[in-house]
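Here the complex is missing a single protein chain, while all its other protein chains stay put.
Chain nomenclature is as follows: A, B and C, assigned in order of appearance, with residue numbering initiated at 1 for each chain independently.
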Amino acid sequence: MITIFPDILILLFPFVMLSLKLFLKVSLKTQENFAVGYFLVVFVTLNFILLGQNHFYLSNWKIDSFGIFMREIFVLSSLLAISLSHNYFNSSVSLKPKLLNFSEFSASVGFAAFGGIVVVSANDLLTLFIGLELATIPMYALVAWNKRDSEGTEAAIKFILTGSVATAFELFGFSYLYGFSGFITFPEITNAVATAQVSPLLWISLLFIISGIGFKMTLFPFHLWAPDIYEGAPTPVTAILSVTSKAVAITFLTVLVLGPLHSVQKEISPFLALLAGATLFVGNLGALSQSKLRRFMAFSSISQAGYILIALLGNTPNAKYSIVYYLFLYTFSNYLAFFIFSVVGKNQAETFSALRGLSEKNKFLAISLLIALMSLAGIPPLAGFFGKLQIFTTAAENGHFFLILFAVLNNVLALYYYIQVLKSAWIDKPEKEIALSIPTKQKIIILILTLSVLLLGFLPFLSNNLSIAFL
Amino acid sequence: MNNLISHSYLILLLPLLSFIINGLFLCFRHRKMAAILSTSLSFLGAVFATIISVNFFISGAKPILAFNYEFLPFTGTLVATIGCLLDSLSAMMILTVSLISFAVHIYSIGYMESDQASGRFFALLSLFVFSMLGLVIAPNIFQTFIFWELVGVSSYLLIGFWYDRPSAVSASKQAFILTRFADSFFLLGIILLSYITKSFVFSDINALRLENFAGQMISLGIIEIPTSDALIFSTLLIFIGGWGKSAMFPLHIWLPNAMEGPTPVSSIIHSATMVVAGVYLVARLFPLFAISGNVLEIVMIVGAFTMVFAAVIACTQKDIKRILAYSTLSQLGYMMLALGSARVADSSIHILGYSAATFHIFTHAFFKCMLFLIAGALIHQVHSNDLNAMGGLRKKMPWTYAASLIACLAIAGIPPFSGFYSKDEILISAYQAGHPIIFACALFTSFLTAFYMFRLFFLAFHGKMRSIPKHPVHESLLMTLPILLLTIPTLFSGFLFKGIFHNFSPEVPLSLAKNLPSATFIPPLAITFSVLGILLSFLFYASKKSNPAKALDSDNRNAFYKIIYHKFYFDEIYYAFVRQFILGGLASFARFFEEKIFGTLVTFATTLIQKMGVLVRKAHAGSLPFYIAIMIIGLLFWYFASNLPLQGA
Amino acid sequence: MFEKNLLNLLWILPFLTVLFSIPIKENSPNLKRFHLASAGVVLLSSIYLLIQVFQNTITNPSSQIQLLYETKLNWLNAISAKYFIGIDALSSMMLVLAAIIIFTGILATWRLEKGQKVFLGFFQILAASVYGVFISFDLVLFFVFYEMEALCMYLLIAGYGSGNKDYGAKKLTLTLAIGSSMILAVFLGIYAETGTWNLIELSKIALPESFQYYAFPILFLGFAVSSSLFPFHFWSPAGHSAAPTAVSMFAAGVMMKMGAYGCLRIAIYLMPEGAKIWLPYLLIFIAFNVIIGPFIAMRHKDLKFITAYSSISHLGLIFLGLAAMTPLAFRGAALQMISHGFLTGLFFATIGMIYSRTHTRDITQMGGLMKAIPFIGVGFVIAGFAGLGLPGLSGFVAEATIFIGSFENPSPLCRVITILAILSITATAIYILRCANKMLHGPLVISKELLPKTLPEEKFIIVSYVICLIILGIFPMPFAKLLDSSIYPIYMNLIR
Partner (left out) sequence: MTLLHCLILAFILFSIGIYGVLTNRHLIGMLISIEIMLNAANINFVAFAYFKAQDPTAGTLFSIFSIAITACEMAVALAILIAMYRKHHSLDVNNQEKNHE
């Protein structure tokens, strides 16, 4: 029973938050503490679930090891996003008006997390679709959260319009998949795919589905929205977009590709490989000459999406394991970067020049930034490297050497632009002095994240625990 | 005897000790101490060397390998060792080097008295002697090369001893680079030779027979040649090493320029160390050279040419050290010529050439050292190298005058001085081995030698004083003593040791030449030529009618004289070659390739990526319809590009 | 057991040093003392280990690779990567080299005024990375250590360097990253082919020939990037000229050797077939390094550019030794790695000292420095002599071994390049003497008062390097024998 318990808790969370505000009228501070505490509890509960077994509820609510780990990632991401948003609700940050309605905000975050959970638990197309939408629609709202900021609204407009087009692709693809197999439940689709003659219907549906999800996962060329939206949205939302939203998308693909479509994985591998290669290349190219931090992070996360996609070329247990492992480390590194950006951008726009002189003002932040970015760039012994190594190993087992060579060479480009950021923080002298203060809570979180990024890769604790569950 | 031999490491250890102690501890502060220490160690060395070599010759002159310490094993039998081989040749060289070194050390105490850096000087001098001794006792060619290089570097340091003088610096650089250039061929020769023979040891190398390699081929990269040819080729390469070190034409230019160093250095370079190394190398490998086809002929021709060439230049120079330098070149030419002429046309060997060359190394060392020391004394007196500033010094420096007369007579080849005996043998060897043209050249050069040496002698000591020394000094004891000491070997080494050198005969795998023509007419002929040279010189420079000032005027001369005076413009050619061809040509092209061609490629690649980055950045300009259009185009794009079997089966 | 812990300590200690130095005050003299002490401990332990390894090699000669003091722990189970470290002859010598350079590098920054804490911290991480590279025998672990330096290299150069430092730092970091990417790709391929990362196990497995055919050039060139083999040498002049003294010493002395070490230890060892196919072609690149390198050095005026190109040409000799594929040439290459480490360390150390006094590195603007700072001048000259292969110093031993060894390879191209390489020693002499003459000799250009006397720590640096150069130059035999024990197994794999 405990296995479904966290799901229920997450589902309840938005309602609890809303009632806290509506009926109990508690203060913002209590709301924040409660939300963080709530997610912490869920996270801890998730850790108690025994791994290695598959549970089914209501016949198609599947909970397996992969699902539990993905839940942990969603919860972790929400937890960090809510902690990150603390500043934004209490004061104006980055020269933008402060955010309002924390309870609704965290409720939306909760919904999005639940959407992810639905996706990972789905055992039929309908659940999958609902999950995806549940994860997406709150994002639209979240992007537009700062009503008084015109950039945010504009970003949200772009997001929702392009997103709806993607949804249409998705739905169209699903309809063909349904038409091809005659079922929407996975076991039947699996059968149909495995036994059927090769049919254009299947491939066209796959093309549409992958294009549709390519939007969420920012795959080339469906990624164009990302920079604008990442830039326009409030920073915590950007963080959620880059972590939760990507995690949901890759989960979606994993559930499909390693699930019902398992038997045609060989045939779609070249497509996925091309997608991955193009995505990480374009992401890296785009990031080369940016000057705004969040826009930069958008391109960085586009290329990260390319890397994650490579994992799908591997065999089932390894691929799932690599995705989970990578996402964990990516979550830490990415949030660490966003936390630092939010501290730096407290009183100024979040641009590269805001970072100038960081190493003199605050060594701790500067070192954390170094660790975060080098981890994202995949430099050992930081966490990001081990995630990438895992992914490449997975793909190498199926012989995708040239993609791997291409991907690792792309790392050089990535290194270049991360170094650009580091240059601002470590080398350049500040133009004007703007004081920097870190609230203790944030300091602790940054410290924890820094340590995790520093150690979780090199120390085998995380990877071995994960691998026991999968392999 | 055995006891002595077992201590033969002292030959190397004494100068090395002097170098280390001086270099590390005494160099900067205690220059007096340094001078005393290194002179006394060099005295010990000279005594020890004398004992050892006298013992060696008395006990029958059997080659002994005194010690052999394994330095670096390569493959199989190819092992580099540091050892001491005592045979006639090396014993003679040890003696010569040690004695000369001792004389120069004493002289330097006086000469370097006022120099603040004399501590360093003595350290380097010891290093120089150490390197040369290591070279002469080497039992294998690898050790020869090691010490060969050390000789090169210590000469570099000594020539450039006054490193704040640009001319000294550039002379030292030139000396090092030119010899290094030759050494690179030497190294190649060693490697090729060791590849063929699988050994560095002289006894193995000298026992080679070309017939053993019949039918074998070896690749030199572009071409494949028979191994026996490769052997000959490697001999030639090794000779190029000696070519550079002994400053044979056209690699000779460093030697006259090396006069920028302190005079004791020039003295030791020209007499016993450095330059004779090349001759020594050929002598050491004589059996290999003898079997290597025409290499000995090349040696002979190079030697003969340098001999005449240098002598001609020497006749016109005004700088006394340069005159001596060209005379050294000329004498080295004699030695090379002698070695080369040992091969008779019907490929038998006339061993007299070999013994004459070694004999000449021996005798030449003493009188040339002496001449340089005298030159140093003169320079000390007038503070100039220029003959213009000298003249009439015989009254001021009577001892020096007497000594230099002896030295000049020796080099001119007048009996009973030592030079006569060795030069005479060289002439005989060239004549008997059937090289009449070479013989004629040598005879002519002996005339020139007498002429230019006495030109120097007369212009320096006779006539009127052409300048008044600013700080007139008396002949100091420390500087005159070694000069006078050296007159002893200059006087006696000729007829005393002639017999010993006749026993010098390496084991050559060729038949000895027979039916040699009689050469009794040569000694009187040679003396005649020398006397003619002296007389002519007297006529030009010391007789009543002569005008030394006009004789020294180099400006109002005909073109022929000027060409010779400017040393056939070889310095200019060298500098032009280095600047225009090496630096301006090769190096500039290399840099051009690196920076302009290759660098542009790298820049192009990075710019390309940057440009692509800008393109991607520009694509995300914020236009919503564009984004949607791209999404739809993307769908179509993947339709065609995705490799999915969309067209169906 | 003690030695085993010592070996683990080698790479852990630098990290601990960084950790414990965090609370120390920025400008306290204890900071550098603490770092120096830690580096000293590592140095002593590496020397101790070298002696142990030496005794072991003498007492139990064997044709197999002899790994001592192994530690083998499970690490990343999912990809079966192990924490597998050990030490053998080659790595023990490289360790001592690295330890000496790190130790002197810390000394070279003794008078750094600003940001010493950060500098020393990053420098210790660099140290940990090289120690790790030389002791790890698991490919993942190896790569982790190998790539770690990218973390700090940029900041050290761009933050503390001189001249066009940002450009140089980026060029260096990114080019090195290209190399390590290539290495990583091939490592993954090897793992996919065999399922193990263990170097010792892998050496016993023959990888498929077709795989070797594709993978070898990528791996070899990947390693060669950090050893600045043409066409990947372009980072070296820009990087070295921008880097601060200690980092230059480190980069040229140790990091460039890591590449050559990898080529020998991993590329040639694991893919002998690929080596046989490709190395003859790679000789063309090597020829550029060996022959063109010194000519470019002749044309430069900046001391660090000259030294950088000098390093390029000397590393070319290492590669010549590797490409000749004879045991003697391998030994020569290994000797050259160590010898060049010392001499280039000395080179960059003295250049740093000179630069700190003259504030220029243009040799035409200096002159007569031998008068003002004779100690440093002599150090520079000795480094130069070692560079041009003067007998009695280590350079000669290594170069002669390489030349004799590579001449044993009968292939025409190898012969040609060996011959040209031998002849190019003149070019080396030209640029080194030109440099020494312009800078040290001649009349003094800068007034003597502006040139402070040689400091004690500078004297220590110079003396220690000179001692190393001389020891290796005069007693090469024990080292050669020691190296042979590591190189023989590699050669056996080649002729298997």
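Methods note: a residue touches a chain if its C-beta (ideal position, glycine included) is under 8 Å from a C-beta of that chain, and two chains touch if they have at least 3 such contacts.
Note that the structure is predicted; figures quoted are calculated from it, not measured.
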item	value
Touching partners, among the displayed chains, of the absent chain	A, B
Chain not shown: contacting residue from A:F66, A:F89, A:Y176 or A:W203	A:Y176
Touching residue (missing chain; options B:G76, B:G215, B:P517 or B:P625)	B:P625
Contact residue for the chain not shown (choose from A:E104, A:E133, A:E360 or A:D428)	A:E133
Absent-chain interface as seen on chain B, which is shown	617-618, 620-625, 628-629, 632
Interface with the unshown chain - residue positions in chain A	124-126, 129-130, 133, 137, 140-141, 144, 147, 150, 153-154, 156-158, 160-161, 163-165, 167-168, 171-172, 174-176, 178-179, 182-185, 188, 227-228, 231, 295
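Here is the rule we use: only the chains that are shown with their structure count from here on.
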item	value
Centre-most chain, if every chain is reduced to its averaged C-alpha atoms	C
Of all other chains, the one whose Cα centre sits farthest from chain B	A
Rounded Å distance, chain A centre to chain B centre (Cα mean)	76
Rounded Å distance, chain A centre to chain C centre (Cα mean)	41
Gap in Å, rounded to a whole number, between the CA centres of chain C and chain B	36
Residues of chain B whose C-beta touches two or more other chains	none
For chain C, residues contacting two or more additional chains	none
Chain A-touching residues of chain C, taken from the complex the two chains share	74-79, 118, 140, 143-145, 147-148, 150-151, 154-155, 158-159, 166, 170, 173-174, 177-178, 181-182, 184-185, 188-189, 191-192, 214, 218
Chain A to chain C touching residues, read off their complex	318, 321, 325, 359, 363, 370, 374, 379-382, 385-386, 389-390, 392-393, 396-397, 399, 401, 404-405, 408-409, 411-412, 415-416, 419, 422-423, 426-427, 458, 460, 463-464, 466-468, 470-471
Touch list for chain B against partner chain A, complex	609-610, 612-617, 619-620, 622, 624, 626-628, 630-635, 637-639, 641-649
